[in-house]
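A single protein chain has been omitted from the complex, and every remaining protein chain is retained in its original position.
Chains here go by letter, A, B, C and D, matching the order in which they are written, and residues are numbered from 1 within each.
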Amino acid sequence: MSRIGVFVCWCGSNIASTVDVEKVREEAAKIPGVVSAVDYKYMCSDPGQNSLRNVIKEKNLTGVVLAACSPHMHENTFRKAAVKEGLNPYFVEIANIREQVSWVHEDKERATAKAVDLMKMMVEKVKRDKPIEDVRVPLNKKALVIGGGISGIQAALDIANGGVEVILVEKEPSIGGRMIQLDETFPTLDCSSCIMTPKMVEVNQHPNIKLYTYSEIEDVSGYIGNFKVKIKKKARSVVEKDCTGCGECWNACPMHKNVKSEFNINLSERTAIYVPFPQAVPLVPVLDRSVCLHFKKGGKCQKCFDACGPKCIDFSMQDEIIEETVGAIVAATGYDLMETSMYGEYGYGKYKDVVSGLQFERLLSASGPTEGVIKRPSDGKTPQTIVFVQCVGSRDPEKGVPYCSKVCCMYTAKHAKLFAHKVHGSQSYVFYIDIRATSKGYEEFVRGTMEQDGAVYLRGRVSKIYEDNGKLIVKGADTLSGNQVEIAADMVVLATGVIPKKGSDKLAQMLGISYDKYGFLTESHPKLRPAESSTAGIFLAGMAQGPRDIPESVVSGSAAASKILGLFSKSEYEVEGTISSVNEATCVACFYCQRVCAYNAISRKEIKDRNGNVVKVVANVNPGLCTGCGACVNACFSKSIDVKGFMDDQIYAEIKSLAV
Amino acid sequence: MEDMKVEKNEQKDGTAAANTGSQSDPRLIAFVCNWCTYNGADLAGTSRMKYSDNVRVIKLPCTGRIDPLFIVEAFKKGAKGVLVSGCHPGDCHYTSGNYHSRRKYATFRDLLGYLGVDLNRVEFSWISASEGNKWVAVINEFTDKIKSLPDKTTDIFTKK
Amino acid sequence: MENIYLPKLAEIKEIIQETADTKTIRLSIDGKSIDFLPGQFGEFSLIGEGESTFGFSSSPLRKEYFEFSFRTSGRATTGINGLNEGDKIAFRGPYGNYFDTSKMHGKDIIFVGGGIGMAPVKSIMEYCLDERDKYGKITILYGARTVGDLLYKNIFDEWKNHKDTEFVVTVDPGGETPDWKGKVGFVPTILEQLPLKGENSIAVVCGPPIMIKFALKTLEEKMGFSKENIITTLENRMKCGLGKCGRCNVGSVYVCKDGPVFTAKELESLPNDF
Amino acid sequence: MEEKYFEISSDNLKKFVDRIITDNYEVIAPTDKDGDTFYGKISKFEEANLDILLPKMSYKEYLLPKTETLFEYSISGVDTEVKDGLQGITGANEKRVIFGGRPCDAGAGPIMEKVFNWDYKDEFFNERFKNLTIISIACEKPDNYCFCTEMQLSPESSYGSDILLKKSGDKYFAIVTGEKGLNLVKAYSDLFAETTKDKVPADKDWKKIFEIEKTKSFLDKNFEHNYFQERFLSCIGCGVCTYTCPTCHCFDIQDEGNLKEGRRIRNWDSCQFGIFTLHTSGHNPRVTQGDRYRQRLMHKFKIYSEKFDKYLCVGCGRCSRNCPEDIDIKEVAKNLAEMA
Partner (left out) sequence: MANTKTDEKLQKIAKDLLESGEVNLIIGYTKGSNPQRMRPVFITKPEEAEKLSFSHNAVQDLAVFLKKQEVKKFGKIGITVKGCDEKAVNALIQEYQLSRDNIKIIGMQCNGVIKQNLADKGETKVSETTVYDKCLICQEHTPVLYDFLVETEEPELSLSGNVKPYAEIEKLDALSTEEKNAYWAKEFDKCIKCYACRQACPLCFCSRCIVEKNMPQWIDTNSEEPGNAQWNLIRAYHLSGRCIGCGECERACPVNIPLMLINEKMARDVYNLFGYKSGLDINAKPVFGVFSESDFNDFIK
């Protein structure tokens, strides 16, 4: 039975001067089901709230309507007051007669009529309110971080330091990601490895971090608080716990000239059993079975096995599936550099001395193939003139991508600067479109490259690069002077754009999170929820979301970590109870609801009979993921799904009450 | 036994005179999302802007929740104009509710027009939480437009 | 010219919340009950929300009110559920046939009710209890799925305290609570355990279709009740209540007119279509 | 009243129709629209299509409208006021004539009258039926779907017609069955010439292809027969058979309106819909379309006859002609008779 109380607030004169509050109260009293109607000067004041509570108690109300200010002002206030009297908080509805009546209308009679209408609407709505319980989801307080680059490492460390167990999964044999490939970092020119390796080591030694390298995510199911994750630990052929990282195995490997080093981006070679770089964490080699003679030639070669002191080479090792249950996930899958094959005119791949930005990093790096001495790949000579081409792929909707890769301006300036420092008397030329140097110290850094280090910046695009007599002839336009320029260079460095890591779309699908048309993972809200994915419990960090530099990546890793620590600070995850629910009797499992759900909250549910036979498949709402947006309700043809708090029946009753 | 009173009570509703819902004083129903347009309308209030009092707002969580069938129901119950309003594309609080609904509205609107509903009576807008002035303009223009329409109901939902 | 579809108004005197989703509503017109017989039903409505069919659940001998029990499920019942004491309910009826008590005089009677199907049983049962002397031994068996689904808990004692009357209450296995003192078991199972015999006895049964099916079987095959002495009431979907709209048509009867009360013998002649 | 016999020339028949229209009779006749023929109000004789065997729909809606207001209500606060729908009932015009229907359609009236009066009197039906004058035309060439003969009528039956016209050359014999018809003939006596029964050509010897009693006796004994589930697997439950049927009369009662006013109405309904018998509990006595079509057969050929001593079918064949899946009820009834 409906026992509704209507409370009309004067808001001093804010409402009462334009709305005849007594009239609203009188009209309320006439409505069937309304057992109490009062008006009061300030409903939100303590006495006002007390009177609300008293009436709830005395009249044993089943619903409350406040004709007052916007629900965005005091809905919570009044709900809290109602809860104190044992009323379900969702049985409180607000008719907004201040912001949407008294403050915007002048004719008192008409404003009063409108206020009465709004009050009636809410009475009809509250009559049809169903008790809503907030959803509590138990939390497995363990986090999964996918990707062992700087943002993943930062997230893992922050979470682990917060006392929460972390599983860090890295696809490559070592963590470190892209950052460990870099030489020095802008704008401070501190050595990347110097600041990165301690963090990598910390990860490895942290009691709260379980590290899986050379491992991939195989499957993710479940939802916030309770994700079931399958991790494929690929067969390393080396028993990790026994390995000392002494290097005898790779020194013994006969394949030392034949395999291109991925870490050095084909600028050097590695063996079949290898660590990608000397500071690798863990310092445990991986046996690359696709090139290993033992596997290719029927088990004859076992030089590494023989050389290994602790005997930790295991040719029979199998991929292993590890299952973990975690409460939250960070996706920090990182980035790749764009292919440049569409820029045939630049000759990348054709001319050895046309290299990518990341390759140049390796040439600069003390741990790189040339041990930090800049040598051009073709003949090992030190180049005297280098042309840097920016925006290769970026900001080029025709051939590449329309977005700006953000870091290229800065790393090119860094390259030019380091080139000048390392090769005295050398000359660099930079073709650019715009210089984007917006963070702290960046603009000064670029200026320094130009002014102190003498790099010549040319605003324009390069049209062609070709080889002539041992030189690379770079033809381009200088749009500022309006001249065509032609530079004979020893090397060309292409600042290739940034794209999401290959396969990150697949991972996103597995996680049920959205990604944009380029494959970058999408934030739940680009401004206000930048660390969250659209799926509750899954957070984002680093370049997987889009181009960003190291500090930003670190910040985003920490942001994700703080979100998770915040989430885990409670014993249960609480969600507002205004979520969707399925009428299983009439659901026909067309799954339009699932298609439109932005939160992956809808899954298939099989209804079985007593013998376990599936009699029906229906949609099922995961309360931990549903946000109550109601898109599914709109999508459902048979109206077999409804969202609590805004049920179809309530909306129709509101419309019905407005009939003229 | 007590039979029902058969005579009709003329004076049923004292407030009816204030908004008759007639063509000259039309009833408009606005379905708005909670996050953008409802806040925009609140902003109009806190800014003390004035606008037509013919509109009645029904709040929903998201444009994605605003079923085109609500429009039909509003007309059935005598609304002379129906407004649907939510967050601008890209701004949806729930990521994509307005995009999904936009497809439906575009289609449904075509259907309404084809079946002889005066499309002047159905309005769609994107109004953000900061666009109190746009809310005021949309409501005032819509009210004026409805008032200017011929004084006869050309829709298929009301009994003639 | 009389409009047979025009309802009358009755005032709600009392509302009893029976379970989470069922209620009993007591009505009166001018402070009095109406003339009806146990087993009959009416069409009840909150005008504007549509009619619903309910059997009367009170004894016609209680002259100050008549009542019905209902579960809130659809639009009409939701409307009725929202009403308060003092509000009016539109009502048509009484309709249908009834339990012929004259044939029960001097006999032992077992009343079997399941869930909300107890409502029409309650009417005839209370009618008999109100004139207790006219009947032999009376046994009442009432079962529901769970303890929470039992209606009329507040008047169980009243039923029990009649002389020579046994009241047995049971819930389905798994439906009991820790403090449950009644029996646990399906109605037909408990029924079979009762020390009753079919001679000179009448059984009145109402409940969900599956319960009726098995209870009838038990009464007939295991307890020796003749088909003529087992009486049940059908709960078909109805609209008009007047034998016109065709909905409750089963075999050659309109349940609303020729029923809802049937003996097992009569049911036997009907196709399995209800 | 005993039957009376008149003659009317084709020309006079035209005049008769045009004159009653002029005299404010509402004349409902088969008339062409949308590439088919339907019963509809005509404004002159030419608009009537008398060549068509049967219009697509029956004229049931003039007895039982597809939607009927039982009463209107208005609500003010806790007070409800009701306006009886019988007062000012629409279409109960005294001067309404159904012209040019066939004996099968005419036979439906008295059949329906029984159910609306067997216990409680449905005055909505009665008011309309009372004020309807039915002038039918005997069929000369029934088609393959017709089986009125099997249904205790015949292409020349006057049962249910106030006036039955039988064509003979360029004139018609009018068989007047009662006061209603006679009054009309008398009012236009200049157009009619009285005659005697022996002048009226005798009815042809219409052959039956099956005995409906046998169909019934099959239905009496075979409720759970495979035939129903197998044959009606092809039934899509569209209900066209029931909606176009002149005798199907099932209805639903619904309230419509807003918080202030509204009405209780009854609408046509169909036993072919799954929801028709669905209990609130979710239990449905008739789960399959086979169950539902069986119910229709039972109601037509068994149940109704047991209660009202008439079959609930006039053999017009509309359900067969209109069935989108080509279920032929005549064929079905014949099959059942053969299986009996």
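Just so we're on the same page, contacts are C-beta pairs under 8 Å (C-beta built on N, C-alpha and C of every residue); 3 or more make two chains touch, one makes a residue touch a chain.
In this text the structure is predicted, and so the values were computed from the model without any measurement.
Q: If I'm reading the header right, one chain is hidden. Which shown chains does it touch across the whole complex?
A: Among the chains that are shown, those touched by the missing chain are A, B, C, D.
Q: Using the document's definition of touch, tell me which of D:Asn49, D:Thr195 or D:Gln254 contacts the absent chain.
A: Per the contact definition at the top, the residue touching the missing chain is D:Gln254.
Q: Have a look at B:Asn19, B:Asn39 or B:Ser125 and name the one touching the chain we're not showing.
A: Candidates B:Asn19, B:Asn39 or B:Ser125; residue touching the omitted chain: B:Ser125.
Q: Among A:Val596, A:Cys626 or A:Ile641, which one is in touch with the chain left out?
A: A:Val596
Q: Which parts of chain D face the unshown chain closely enough to count as touching?
A: Where chain D meets the chain not shown: residues 33-36, 38, 56-57, 61, 66-67, 144-145, 229-230, 233-234, 236-240, 242-244, 252, 254, 256, 265, 267-268, 270, 273, 275, 287-290, 320-322, 324-328, 331.
Q: Using the document's contact rule, name the residues of chain A that touch the chain not shown here.
A: 585-586, 588-592, 595-596, 635, 637-640, 648-649, 651-653
Q: With the missing chain put back, which residues of chain C would touch it? List them for me.
A: Interface with the chain not displayed, on the chain C side: 50, 74-75, 78.
Note that in this section only the chains that are shown with their structure count from here on.
Q: Could you put a whole-Å number on the gap between the CA centroids of chain B and chain D?
A: 45
Q: So what's the Cα centroid distance for chain A and chain D, whole Å?
A: 69
Q: Hunt down the residues of chain A that sit against at least two other chains at once, touch-wise.
A: Residues 32, 656, 659 of chain A touch two or more partner chains.
Q: Name the residues of chain C that each touch 2 or more other chains.
A: 6-7, 9, 87, 90
Q: Touching residues of chain A toward chain D in the complex: what are they?
A: Spelled out, the residues of chain A in touch with chain D are 30-32, 120, 124, 585, 656-657, 659.
Q: Please name which positions on chain B make contact with chain A in the complex.
A: Against chain A, chain B makes touches at 14-16, 18-21, 27, 29, 38-39, 41-42, 44-46, 48-51, 53, 56-62, 64-67, 70, 73-74, 77-79, 93-97, 100-101, 104, 136.
Q: Can you list the residues on chain C that touch chain A in the complex?
A: Within the complex, chain C contacts chain A at residues 15, 78, 81-84, 87.
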